[in-house]
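Note that one protein chain of the assembly has been removed; the remaining protein chains are unaltered in position.
And then subunit A:
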Amino acid sequence: MSAKEHSGDYFIPDPSPWPIIGMFSLLITLFGGALAMNGVSLGSYLVVAGLLMFFYLLYGWFRDVIKENLSDCYNRQVDTSFRMGMFWFIASEVFFFLSFFGALYYIRNIALPWLGGDGYLGVTNEILYHGFENAWPSHGPGELGGDFLPMGAWGIPAINTLILLTSGATITWAHWGLKLDNQKQLVNGLIATIALGVFFVILQAYEYGHAYQELNLTLETGAYGSTFYMLTGFHGFHVTMGAVMLMAILGRSMKSHFSAHNHFAFEAVAWYWHFVDVVWLGLFVFVYWL
């Protein structure tokens, strides 16, 4: 790599077009999104175009990174940079989810009791919402979205918990395989993890259908519907992303890109998968169960 000559030990990549493509893809996607949400039909085409560009960017950027990795550009210090970078990225994701958990906490423990007449602000209840009682699940004093049934915890959600916990075990098993240079165990472990992830997403989709059609539990179902879909929806999106990342890792594992000592990409995705797993546990306890 020519770049190595001028950068000493630490690999500094050559100038790269990907960041600026990233700028255009994000701008086009979000510009289109804003238009589409307000009924401008051009918007959705722009969203599709922007997303295609974004996927092209992901493909190209990661292809460059893989190429550099395979030609031994990365020393131990670069590897540490990647690890730390992934760690702090996941930290930021944790706080993204915390905002939604915080909203759930606030609505259940502060907003609804107020509306129900608790504390010194109980006068709100007298004047605005007389007769409203604080309870959970709630679609608020306006009974937005009409009558609904809440989602139980011990059906599909409990199965999904088992699925994700098992997938956490299978990916660790795959990691052990990688560390022992056991290609077969690595690939099988990954395939099992992906299968479990996909199964999870399918069950979630089925659950959404069930909620919309039989429980009348929709996004419009007041605070309960809002928090339920926002939290499970963003989580499901992350599981989907995680599964796609796992597929990429599976492809690379089959090409024997990883060795027992050089497999940051595998570990990054595994961390991400565990993070998604932990978020689910929070969801199961606070959204479905309690």
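The definition used in the following text is that contacts are C-beta pairs under 8 Å (C-beta built on N, C-alpha and C of every residue); 3 or more make two chains touch, one makes a residue touch a chain; residues count from 1.
Criterion: contacts and distances are computed from a predicted model.
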Among "Cytochrome c oxidase subunit 1", "L-lactate dehydrogenase complex protein LldF", "ABC transporter ATP-binding protein" or "XPB/Ssl2-like helicase family protein", UniProt-listed name of the chain not shown: "Cytochrome c oxidase subunit 1"
Among the options A:Leu42, A:Leu70, A:Ile110 or A:Met241, which residue touches the chain absent from this view? A:Ile110
Touching the hidden chain in the full complex, which residues of subunit A are there? Just list them. 2-3, 5-10, 12-20, 22-24, 26-27, 30-31, 33-35, 37-38, 61, 77, 80-82, 84-85, 88-89, 91-93, 95-100, 102-103, 106-107, 110-112, 114-115, 119-121, 128-129, 138-142, 144-145, 218-220, 222-227, 229-230
